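Structure first, then comments.
Note that one protein chain is taken out, while the other chains of the complex remain in position.
Right, subunit A next:
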Amino acid sequence: MKKGIAFKGLAFMVMAAMLALLLAGCGGNETSGNGDKTEKVSITIWHNWTGQDAKAVAMRKIIEDFRTENPAIEVIDEGLPTDGLRTRLRTVAAADEMPDLFVMWPDAMTKEFVKGNLLQPIDEELNANSEWKNNFIPNALDGYTVDGKIYSVPMNLAPSSFIYYNDALFKEHNVKVPETWAEMETAVQTFKDKGIIPIVLGNKTNWVAQSTIFSTLADRITGTDWFLKAVEQDGAKFTDPEFIEALTKLQELGEKGAFQDGFNSIDETQMMQLYFQGKAAMVINGGWALANLVNNAPPEVLDQTHITILPAIEGGKGDPETTAGVVGTGLGVSKKLTGSKKEAAMKLFYEMAGPEGQQATLNSSTLVSYKLDLDKEKAHPLFVELYELMQHVKITPVYDSKLGSATVEVVNNGLQELLTGGKAEDIASKIQNAQATAVGN
């Protein structure tokens, strides 16, 4: 009998020890939060300013300054790389556990988050400060407006398609910087013959070709109206001849050898490296690449680099003085915020997206959707060039900002297929099917 009790006791102890271990593992961080008795308001912010580029550094500095100026507010910030942030936001959205503030994208993402009842509008704050509201460039708030309510403001401007070209190579081989499609084809041919990569492309993460090249190229041919109609599936379809012409145009460019071998197996970073090494005459990338270029390109390439937009295409319906782009990311404000927490969050919001935040962004060689003058003495000459180019170039929609995520995936994979010999008609009908399904839902 005594033995039995001892045995039972042992069994209990083993189990208790195991459970204790288990609980210790799970509950580690709960104790630290409760011990603090001061009236500290704590807010969380998730962002993608993790890199060493000027923009990320500037944004992190704003958070740092905010901390020192507001000792009563505890800011818990978490930085994630862009792709990771998007996925993570989706995941917490599914669990309804949004952070207080988070970097979010206009159009599709904003709409879905509003539909999921995760955001609160910021009209009140904007209307209370009309100078702030009215200084945004025209249509800048559209991507963040759902059913007449404004949910955020853009903190930058992201044109997604510029040609950065190495002028030394153009001069050396006596090539004209392309202003028409025919000139583009000549340039490609000449550079290819000389053993220089005409346009370096890194399309392993498959949004690159779509966002940086195809969105603008297609707009040149189809015009913006057609695209917006096709998105709504209202009077236009992705199987229309103009869209197939756009696909074919890109394929022809690829077949002429515009892109280096193996462009589907290197990513955007490696693509920029090849350009930095002076092995490529051109690289087509968004405005965001400029900060990277200025920080990382060796002087002999950087000093020779200039910026232009994709050339006009004869017979196309689009305005040639445009480039694809989106107003940049904004901060989402969680629906759950109230009282002093909301006050603290909106204060940080204004620091980052208000006039001073916009100025800091502009000073970090990043375009903004806000009316500000650039201090041309201080800015890098290449950024001044970009800034001046953007004074007369209009923005047209990027494919991945307007189409649903399922269709975007089909477009991205379709372009990879197209550039490795797929048939334009087949790809067009896949895209059409995907978008028809998405709109039907």
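Assume a residue touches a chain if its C-beta (ideal position, glycine included) is under 8 Å from a C-beta of that chain, and two chains touch if they have at least 3 such contacts; residues count from 1.
The rule is simple: contacts and distances are computed from a predicted model.
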item	value
Complex member absent from the view - protein name from UniProt, among "ABC transporter permease", "MinD superfamily P-loop ATPase, contains an inserted ferredoxin domain", "Diaminopimelate decarboxylase" or "Lipoprotein"	"ABC transporter permease"
Options A:135, A:206, A:304 or A:359, residue touching the unrepresented chain	A:206
Option touching the unshown chain, where A:116, A:241, A:298 or A:381 are the choices	A:116
Option touching the unshown chain, where A:235, A:262, A:298 or A:381 are the choices	A:262
For subunit A, residues in touch with the removed chain	4, 7, 10-12, 14-15, 18-19, 22, 87, 90-91, 93-94, 112-113, 115-118, 203-206, 260-266, 274, 279, 405-406, 408-409, 413-414, 416-417, 420-422, 441
